[in-house]
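Rest of the complex left out; these chains stay put.
By letter and in written order, the chains are A, B and C; residue numbering begins at 1 in each of them.
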Amino acid sequence: MEKLTHIDKQGNARMVNVGEKMPTERIAEAVGYVLINKETLEIIIKGQNKKGEVLGTARIAGIMAAKRTSDIIPMCHSLLLTGVDIDFEMSELADNQGKIKITSRVTCSGKTGVEMEALTAVSVAALTIYDMCKAVQRDICIENIHLLKKSGGKSGEFIYSAL
Amino acid sequence: MEKLTHIDKQGNARMVNVGEKMPTERIAEAVGYVLINKETLEIIIKGQNKKGEVLGTARIAGIMAAKRTSDIIPMCHSLLLTGVDIDFEMSELADNQGKIKITSRVTCSGKTGVEMEALTAVSVAALTIYDMCKAVQRDICIENIHLLKKSGGKSGEFIYSAL
Amino acid sequence: MEKLTHIDKQGNARMVNVGEKMPTERIAEAVGYVLINKETLEIIIKGQNKKGEVLGTARIAGIMAAKRTSDIIPMCHSLLLTGVDIDFEMSELADNQGKIKITSRVTCSGKTGVEMEALTAVSVAALTIYDMCKAVQRDICIENIHLLKKSGGKSGEFIYSAL
């Protein structure tokens, strides 16, 4: 059975020692969804036509959170990210529902991967959309946050395949 | 059509002015799920029997994040939380799957609600579980984060009802 | 001669003790300017027509900085802000110059004023505009940051009068 690298032999939490790893180019992409109803979607789109502040604010929140991942997730190593991109895609679903797809792409040249940075960016962008829309809809749901792919490091490339 | 209170008439982001609100007792509960496979679940449970560091670390990360919500979510007001509780429930699903249910309960006496604090606590606890298990499973998924209920404030009590 | 309240009798820095002050409604407004050339101004305006990301990003940075003022300015007390608004006004000057006027308005119910929060909001918004435009102009200048007015507290209302 494989072991949890953030837990030592005595079962205690620790930061994995990455001192002997070589820095390589790291890329990670993550995705997540915010489920809203059609009315909320329309309000966002309308604002989008003007100044796009809901998604614009969510993008900035996600980028800032990505840079602070090691300050939010206890066992994450500090990294110097070289780039963070966050994108949104809005679509209408059946039954008066809508959804916003959030994707992030984080790059870094470092000793550990940037999966957590990409996932934190998506999560905080989703929470920010929630915050900005909660006055008009109280049963918003954040769904299906996962890694899309990563490359770099010893473990090599990974591409998420839906079950 | 109701309006987004974090957006002003010109379509710009702003912090809603809550100066005229009265402080009331606020409670918010949120929930979210981490979907893992059965092997990962067993590794966590085994660690749980020893020192429970995966869930223990996630709990602390969630509590600390709740206190810092206004620093992470751009338009959130700073609040003095009076309590934060985070609980975990693990269960096996069919098809070699398992899941961890995360619930948070945040209380405060203040001028704005604590929904975002409860949701941030759940999100960061979920990300921390992900971080501590990603060495053994790379396709973990965070699911279905939403408010369970809230009380206090002018808008009164809200209870989430699944669609 | 009046004394610096953040310096004690021995000449050492301290946080002024405000324990005996009564909480009152506090408002502070501040202003500052970013001097750019006309080309940079046009690039921002053009972006503004699309998504307004330069000023939108500056607004969010200013709001987040206002909330963190006590973490940035050593002797500032922590406060629970009830509102932060930041506005921008762009204008062309003679001689191929342009300027962006930044105004902030911060409110709070507390034991100390919110001047520093309003000034920090303006300063960080100005720095963010600088950051986002420095690739197209390297001699941007931030000018004339000062309080516009404040009210609340024992010292009463203050309105800035230009010399």
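Throughout what follows, a residue touches a chain if its C-beta (ideal position, glycine included) is under 8 Å from a C-beta of that chain, and two chains touch if they have at least 3 such contacts.
Just so you know, these numbers come straight off a predicted model, no measurement behind them.
Shown are 3 identical chains; the number of copies across the whole complex in this structure file is 6.
Convention: only the chains that are shown with their structure count from here on.
For the pair chain A and chain B, the distance between C-alpha centroids works out to 15 Å. Shared interface positions of chain A, i.e. residues touching 2 or more other chains, are given as 51, 53, 56-57, 60-61. Listing the residues of chain C that touch chain A in their complex gives 51-53, 56-57, 60-61, 64.
On the chain C side of its complex with chain B, the touching residues are 25, 56, 59-60, 63-64, 67-68, 78-87, 107-109. By the touch criterion stated above, chain A contacts chain B in their complex at residues 1-7, 10-13, 32, 39, 42-44, 47, 50-51, 53-54, 56-57, 60-61, 65, 68, 72-76, 115-116, 119-120, 123-124, 126-128, 130-136, 138-147, 158, 160-161.
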